[in-house]
Structure formats: C-alpha cells, structure tokens
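Okay, structure first, notes after.
A single protein chain has been omitted from the complex, and every remaining protein chain is retained in its original position.
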C-alpha cells in the first residue's frame, strides 16, 4: 500500500515547487521523506489535483478525554491507497498571546509532533491556534499529555469559546491603547471550561486589537471585537510634524485632506486638530508616528457580532460599548460577557451566532436584556423605517379592551 | 341637523386661524358660510380635534361609469350629526403637465365644483392631481360629464397607472435635459386605459424630472423615475465663472471642494472639469447657473421601484437605464414600460409594487426577463454575499444524476 | 338611451394639453432658457437665449384652498400675468410675469390677501402633506393643523433665505406615507402605538385569509371566538403599521390616547452633492396635542435652529449630520437616543456602526 503513493509520483504538485514564493509542497515533500503520514498526504493531495475534488470524508468526532474540542477529526475517502492518512486529525494548540515564542518552547512542540504526528503544521490557523496537521486517533491522548506537561493546552473547536487571539500590542507597538496580550491571556484562563467543553449554542470568538488599525481583523472575525481607542486629545509634537513636512510629507494633502472627520488644519507651522470631531481613524497617527500619538485616556471600544456568511451573509462586529477602561481584573468586561452568554444560552438557537441572534431579536431588545444603554455611537444611522415596536403606551380609562 | 354643527362652534379650529401662515381653517370656514358640505366638514373636523381621531369611516367603492379609479369614496361615521358630509367623496382631476393653468380654465373648474361639491380643493394632491374635496355619490356623474366637456378628465386611484407628473422643465428651467411636459402628456394619453381601469397588481407611478435636482422627488415617489441627464461635457463659460468669483463666490471652497466626484480644479482663472469623472450631481451648475450648463447630448436616466414603507420599508428608485434618448414618439421607453408591465402583470402578487417584485425575484432575474443588460451603474456596489444563483454549468459526461 | 349618452359622454380624453396654458413668453422661449437668478425671496427671473425674461413670484399656500381663493388667484393672474399661473410640486402658487414693474404691486396684493411670498433658494418652502382628519380614514394625526402650526413658527424661514441650504419638511398622517416623507430634511409622521382592535363582525366585513396575510410581521392569526370566525393579534409582534386596517375595516388602530407624531431627519431627494438619502428617526413619539401641537412645533424648530447655526453653506440637514455624526446630532439638539432609534427591521444590520468612527 505504501508503494501506491510512492509509485504514483506527484507531477502536478511538482509544478508548485517552481517559483520564488516558498512552497508548501516542498514542506510536505521534505517531511514525506521521513514521515509516512506526510508521504500519504502528498499522494492524496496529488490525487485531488488530478480529480479536482477533496479526498477527505465528512467530519468525525474525535478528541481527548474530558474535552469537547481542540481536535478536528478527519478521515481519508481512499484509505486503501493512503493508509497512513486513513485518520488524519488536526490538533489545535492554543498559541501564546501575540504569537511570541522562544526557540526552546517551539522545539519541544516539534519533538512531540515528530514522534506522534505528520510533522506538518500550520503556523498558524486563521483563528490563531498553532495547528498540528494530521495524526491518528490513538496518538491524541499521548500528544495531549506530553503537550500539557510542557505547558501547552488545546485550543477550541465546535460550539465552544474559540482560542482568543490578539495583535502584538504593547509588546512592540506604540499605538496600543490597552494591553492586548494580558487581556487575551486573562480571558483565555478565565474561560478554560467553556473553551474546552461545548456549552454554547455555537462558536464564540474574541479578538483583541490594540487600536483602530485592528491588526487581528477583529471587526471581521470575532463575535466580540475589543479594539483599543482613546478618549482625550491626540498627542502632538509640533516640531516632529514640521520635521515630517521638511522631509517631504505634504501635510495638507496627505494628512488633513484624508482625515475622514475633516477636523485637522495645517498652516505650515502647526497642525491643529479639533479633537472633539476626531473619529479615531488612526490615519494621521499612522502616517506620522513620530509626531502624533493616541491620547492618554485609553481603553477600548467593544464591538459585537462578526461572522462568516453562512447563513445570513457575512457580518462585521458593531459597536456595543463605545468606551470601556480595560484594566485587570477586567470585571466590567467579564460581567458584560457573562450577561451576553446567559442571554445567548437562553435564546440562541442551535448554531446561531450572537450576531445572528441580535438581528433576530433586535438590537434594542438585546441591549435591554443585557442592561446596556442605547447610544448613538452604536449606529451608522438611526432607523429609516417606521416600524417601531413601541412598548410604552397610555392606559385608556374605563375602556374595555 | 344642520343646526348641530352651527351650534357647536369650533373653538379648537379657531386657534388655527391665528398666526401668519395662511390658514386652511379660514379656507373651510369661508366656504362654510355658503356651502353646507363645507360647514359640516368644519363641524366634523372640530369633533376630530376634540376626540383626537378621524371621523371618517373605512373606504367605500364609488366612481363614475366605465372608470375604476379617480374617485376616493368617503363616508362620515357621524352622519346624524353631519348629514352633509354623510358622503364626502374626493375626485382626482388629472392636472395639466407642470401644473400650468390659465385663469379661464381654473374658473371653469371652480364653477362646476361650486355647483356640485364642497367648494374645497387641494391644489394639489401629493401625487399631482387637482383634488376636489368632497361631494356625494349622485354628483359624481354630472361633475364628470361637465368636466370632460371642458376638456378635463379624472386622474388615477386604486390599482391603476396613477396620474403622471413632472417638474416645470423646459417651460421655465434652463437645466431641463429633456421635455418633461411633453413626455408626461404623451404617456398620460398613451396609457389612458390603464389609468382609468384597474389592470395592474397595484398602483404604478411615473414622475419626470428634467435633471438630477429632481424637483418632483421622483426618486422617492415613483415606480418609474425619469430623470434628465447628459452624456458629454458640462458647458463652461469661463468668463462667467470669473464673474461669480469676483462677486464673492469662493470657487475652490464652494464649488470644487463640494464636488462629490472631486473632478474640478480652479486656478483662479479657469475652472477645469474632468468630465469623465463627473457624476452629474448638478452642484456646480446649480451654484453658478450663469456659467455652467449641462452638456449638449441630453437624455434621461430611468430609475425603478420607489414606494412608501408598507410592507418592506420605503424604497427609492434605482438605476435601470443609465441613459436613454428621450424624444417623441418615445418608442424605446414605451417598449420598456410594456415589457415591465407584462412581467409585473404575470408575476406580481396582488398589492405588490414593482420595486417589491424586483426584490422578491432578484434584480438579475428581472433584467433578464425584460431583456436589459446588467450595467455597473445600476448598483451602489456589487454584491457582498457569496450566495450566487449560478445558472451556467458544465455537463458531466456519462454521469448519472 | 345608453347609446345617446355614450355619444355625448366623453371618456379617456386625458388632461388638457399643457401648451394652451403656457404664458406666451414661456411658449416662445420653451427649452431655450439660459440661466436664472433669485431676484429676492420668492422672486425668480429666468433669462432666455433670446434675451427674453420671465419673472416668477412664488406665493405660499395652505394647499387646502376654496374656490373663492382660486378665483382670487385667477384675478391676480389676469391683472398681472396675462391670465397665466402655475402651481409647484410643493403646492405653492407661481405667478408668471413678463413685466418686472408689476412684481412689487403683485406681491403687495398677495400679502394684503394674507398670503406670503417666498420659498425660493436657501429657505424652508411649503410643507408637503396629506389629508389627516380632513379626509382620510387611517390617520394617526391631523395633517393641515400641524402644518399650519409649524409654518406659523417657521414663517420667517419661508420669507427669507438665510439657511445654509434648502430645507424641506414633509408630513404624512400614517405609515402609508402619502407625503412620501421618507426622503425629507425633516419629516413629521403620524404613528399609531396600539394594536388594532378586532370588531365583532370581522368575518362579515373581511376575508380572514387576506387579513392574516396582510400583516408583515405575521402578528395576525385566524381564530374562533364564541364560535364565530375572526382573527387574533399577537400584540408582541405588532408594530402598528396599519396594513391590516387598510385591508380590513374591522381592525381599526386609531386610539386617541396613543396616536401621535414621530420626527425624522436628514433625508433628501436631489442628487446635488450627496446622493439621495432616507430620513432617519430623530424623535420616536410626541403625543397628539391639537389644535396646535406645541411639542411638535418646538421639536421641529429646535432642529432647524441647531442646524441653521452649525451647518456650512450648501450643506443640507442630512449632509450636516453626516459630517458631525449622530452622537453630536443628539448631543447638540438635546434629543434623547433610545432603543427605538436602533433599527430592528429587515435591513437593521446594515445600519449598525461597524467601525470605531464615532465621537464620544
């Protein structure tokens, strides 16, 4: 059987070794030289390239003991041809905040994966996990035990809290308005139980970005997007602005004219900002990081409800809390999260994301249920249709109803 | 019975005789001095002001022989108190294009209405008709006969073509890109049958504006909005621009900066327009009518589907034909209208406006049915969701299905 | 008898052809107008390629006018305009003069009769409105009464041109929105706030299935009460649109205590600068307070004043709000933002703020 894939060769995939961009085929091939799972993956993938369809069968529930997530079960539809990928389950390993590693820690993971898996990984999955790509059922438990002994744990899959992730934040970015790494770590620890054991109607994703540049694309991909912002005035170093101008930045055209709030003016000497109009887009700060910085009163905006298109069309998160201080122990945030999860748990249908539930019951109802005041920051514009579910009314005296 | 309303007085309505704006109460009161219908209307209206509800009963089908529209039946819910408005039907008289009149023609209508009705009118209804406000059933036929003898006809009501209307256009406006009055007259005459006899799923409104200023609000109120535009370059008289500048117009700030296409520049001498980017918003022309004029190659954009909010929320019309020459005998336009009406007649549900039908079946399907090419001008943006009803596909050879 | 009558009876003749109603100067210069100027509030001059000029004097009208008033207009037209006049798409009257010297005497006579001249340029022109208690069966408020009260207050905005841009107010007395208020700078909209009553004789007056189908939210279900066919309304699902009453007279919504008015802002129709926009909810509910609806009047006035003070030249109300943002609109006007402002109908998701673009 092993011969099967050896004989076949991979003429189509070989084409993808050409070209300058590093080749995933080469990555698999190199592993295939010593790892039979990688070899059969290569063979099956070549077959997909010939047939133009996947050769993985539908799903399959597997996992480690006591956990309901973290492993994606996967079975080949051609186990006869490719016995070493008959099972080929993925393990999602919860990455450290900000994807920071030491070589030592990474090597430990590699060693475990060399012994028990395909030797192939995704660094990282698009949720943020370190993805160990392909092993068989009986290896799951040993891998898990070895990983936990080195300090690693599984990430999420299924109807759980998915592995939270964050931008590099204060670790290496001057724009961070709160500590994204600390918050991510804190929430991940706090909610270990719901991360590992399905207790939700569907998946829930947290993503933390330190500023409105949103370098983890939280607004597009997280049920709750926590995006750093500031409240007070942008900090301006006028001398540094002039320096940029001297070095060729056309402050009027490249900065003022592109400000979406049109709240800046430049007289060739001073850059004036009408901060009460600024809508925190970051553009001016991005363009002149030496001269401008976010204000000093910092925190985060909390947006809710992003998800992929199935079933209602994709959604971005929308503003729920325009500004919240973001400091340990994050009590205000956690109270909010708990309230939302309670509501979701009670009213959410099976496989209904929070963003869909909010649409179904109405944002107004949702806010009332979680006891949040409606604010104009929540909307791009107030409603245009007159179909208002008025709840207050005057009682008619002595009128029969 | 007549005494009833006389005695009661109208203390509430009297309050609306105060103030500087001309008073509709005074209009009714003056008529009430000699017209018993007007008198009882006043009485019943006062009662509504006391009770804070209408005192008109629900609907009622009345009309003139052979017509299915043009009269709105109306009955008092308190005929005992107000016998002269027991019936109080409205007649909609099709106004002339652009609401132009001679005193002679108006007086003839007044005389007929004095004899047979309340003596009260709306000049005009919000669809555009001359509205004769209130008469009884037995007067309908005599009024109709007298009006037609003077050259007038009824307008629309119910599931018919509603009375088309248009802006003042070339009669008194330099911006008109086609002859709105002529087209309105032509379509009204062409479609007399469907205007008077319900043959549609619901109402259909045409409104013609001579340019994108849209002075009949067609984009908000017409199932088909015909809005004049031009194709070539805006005509510029540079000397006249300079004249405006000299007289205090800040051409940069008030014109160039407000151009939504940002396609204008002003060097203090010449106003340059990158016409290929101009999106025909009219702003620059509006602001400096002595200096700028629409181009010479003129016609109209045809937009479709506006309506009031019941049931799906209000809609504005959207682009169907970005540019069509608009010249008698308007064959291209009429062919289009006929095709759309055929489609609507076949697929429209009862009380479904064309805009709702298009949403239900999809714009793409609709275009295909009426044989119109899709154009990017039709959309604010292409779809964002991936739920595409692909119709073309490759046949599988020898595969059973 | 039928055939005799049929001979005499004219049908389907359509309206009189407009050409016969055009002032000779207009007829001559039809389609050749070159430019216009606003001579002063309410007075326009249009100049033709031929050099000819036509002057227009615009008179404010309550729209509901009697035949004697029309005859008065005719007298003025005869005296000053060779017998020609027109009405506008917002129900004002326009007198067309070839002779400039007649403008002021005409205005004097119009004003003496109690009517204003204005509505041109950067002003508030006539309020497009509907029937209300004067003639309709479904209103949640009166139309003409509110219009009169509001225009009394905004009178000066009609007769001068001191606003940043045109400001168009419309009123509709129920959600059918005959005034097409959905694209107005300021819209006044009558609203019901209680579900329909169900009259005992329903099944006699209405088809039950049609009535059930009429409800956009599926709030109506067939029912049998005391052995009689009828319907029942799930009050939780009702948003008071009134479509059931339109279809079935046995389901009236009018409710003296709870009907009232909502205020909407920021719509526009023209393509000038910004594409057309829908009006958006500003104030969900103000009780009916006839005869002069003082709360409605002051709400409208407040919005106009805040706008007039803060907007830039040419900026329509909606353009102004777009620039300053909704948080500041609510802030500056002092209007309360409530959960009713947040859309929960079909397109709700498209109105949420999916950015950090806001002011605090």
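Letters A, B and C mark the chains as written, and numbering starts fresh at 1 in each.
Everything below uses one rule, namely that a contact is a pair of C-beta atoms (placed from the backbone, for glycine too) under 8 Å apart; a residue touches a chain by one contact, two chains touch by 3 or more.
All of these numbers come straight from a predicted model, not from anything done at the bench.
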Displayed partners of the chain not shown (whole complex): A, B, C
For the chain left off this view, which of A:67, A:230 or A:323 is in contact with it? A:67
Among B:123, B:181, B:217 or B:278, choose the residue that contacts the chain missing from this document, as touch is defined above. B:278
Please pick, from B:264, B:316, B:333 or B:354, the residue that touches the omitted chain in the full complex. B:316
Considering the whole complex, which of A:25, A:143, A:245 or A:357 touches the chain not shown? A:25
Considering the complete complex, identify which of C:41, C:252 or C:276 is in touch with the unshown chain. C:276
For the chain that's not shown, point to the residue among A:139, A:159 or A:188 touching it. A:188
Residues on chain C that touch the omitted chain in the whole complex? 271, 275-276, 346-347, 349-350, 354-357
Residue by residue, what part of chain B touches the chain that was omitted? 212, 219, 227, 229, 231, 260-262, 276-281, 301, 303, 305, 312, 315-319, 322-323, 355, 359, 362-365, 367-368, 374-390, 392-396
Mind pulling the chain A residues that touch the left-out chain? 12-13, 15-16, 18-28, 30-31, 38, 41, 45, 48-49, 51-59, 65-67, 72, 74, 88, 90, 93-107, 109-110, 113-114, 119-124, 126, 128, 133-134, 145, 148-149, 151-153, 165, 167-168, 170-174, 176, 179, 181, 185, 188-189, 192-193, 196, 212-217, 219-221, 254, 258-260, 280-283, 286-287, 289-290, 293, 308-314, 316
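Note that only the chains that are shown with their structure count from here on.
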In terms of mean CA position, the chain most removed from chain B is A
Rounded to the nearest Å, the gap between Cα centres of chain A and chain B is 50
Separation of mean Cα positions, chain C and chain B [Å, integer]: 12
Residue numbers of chain A (touch at least two other chains): 384-387
Could you list which residues of chain C touch at least two other chains? 175, 177, 182, 216, 241, 255, 257, 278, 345-347
